[in-house]
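Here the complex is missing a single protein chain, while all its other protein chains stay put.
So, chain A:
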Amino acid sequence: MLLSLEGATIRFGGRPVLDAVDLDVAEHEIVCVLGPSGSGKSTLLRAVAGLQSLDAGRVVLGGRDQAGVAAHKRGVGLMFQDHQLFPQRDVGGNVAFGLRMHGAPKGRQALEVGELLELVGLPGAERRAVAELSGGEQQRVALARALAPRPSLLMLDEPLGQLDRSLRERLVVELRELFGELGTTVLAVTHDQGEAFALADRVVVMREGRIAQSGTPLEVWQRPADEFVARFLGFDNVVEATVSGEAADTPWGKVPVPEGARQGPGTLLVRPAGVRLVAAADGLRCTVAARTFRGTHVAVHLQPEDAPRLEAACALRDAPEPGDEVGVEFDAAETVVLGEPPAA
């Protein structure tokens, strides 16, 4: 393992911000820590960088315990949330900073800065002032600056947080390609699940200083570990249920579950795609409370009698109007009993 956190704990005024976190990052792996604000994910990066000391546990980098190793001697890179470019230096000065700190000769500095700027798509920008860069350009410069000293581990704090949506979607693809090409080991944190799923080989979901789930994007998406993870991923159709055989007993009535689902009481997730609209007489009777246009589909919010609301994903032309009465059927393929180990 390139990076191992073993029982890493940090408390602010008695309250644990990181609570006995164990995390491994293998070489060339891209790991994305995902969590709401205040879940301790930025503190995790600061602990690895050496900007924040641990109250308990260890940070091991390349097999060496980092206790007592100052930030500037750890050889990791960190890209800050709002970039933190040095305002009094131009683009080239910013990118060259780490090289200078490591005593690289002038000629090599200039050469590498040129290459890095080319790599991040800003060729020839050396003499430009930092203040005149757009948000996306600043982000690229920050990335080039972090990459320049060739850190063994590159950490990104909300790397695309402040950019607008289209730029974000483009950059996330570029980043993944770039890291793949360079073979960089990356530990990123973000609160944006789309960003995390697009970027990462492995996603780690954090909640209140603890790791709630760790797995490939697909695993986490398909089988959220618990209600918190499911709701954080944007799923709202989560209820208490009792599974017996191929169906679960829920406030929405009997809901079919996949074959081999764990039996007994548990928590059930029905993905919006698994909520099918039928004629009012043929299923669970619901009133359409609201609809939200989502681009590729319409999210329809349904209010059953005496049961929690349901969200359904509908094709554009099939979407009912608010106030309509509809019936609901469930699709076993889109339901998940939470907390189940992934099927072997």
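Descriptive notes on the structure:
By definition in this document, contacts are C-beta pairs under 8 Å (C-beta built on N, C-alpha and C of every residue); 3 or more make two chains touch, one makes a residue touch a chain; residues count from 1.
FYI, contacts and distances are computed from a predicted model.
The unshown chain of the complex is recorded in UniProt as "Iron ABC transporter permease", chosen from "Polysulfide reductase NrfD", "Na+/H+ antiporter subunit G", "Iron ABC transporter permease" or "Polyamine-binding lipoprotein". Here the missing chain is touched by one residue of A:102, A:170 or A:294, and it is A:102.
In the complete complex, the residue from A:71, A:315 or A:333 that touches the missing chain is A:71. Here one chain is not drawn; of A:26, A:51, A:111 or A:131, the residue touching it is A:51.
Here one chain is not drawn; of A:35, A:149 or A:256, the residue touching it is A:149.
For chain A, the residues touching the absent chain in the complete assembly are 49-51, 70-78, 80, 82, 84, 86-88, 97-98, 101-102, 145-146, 148-149.
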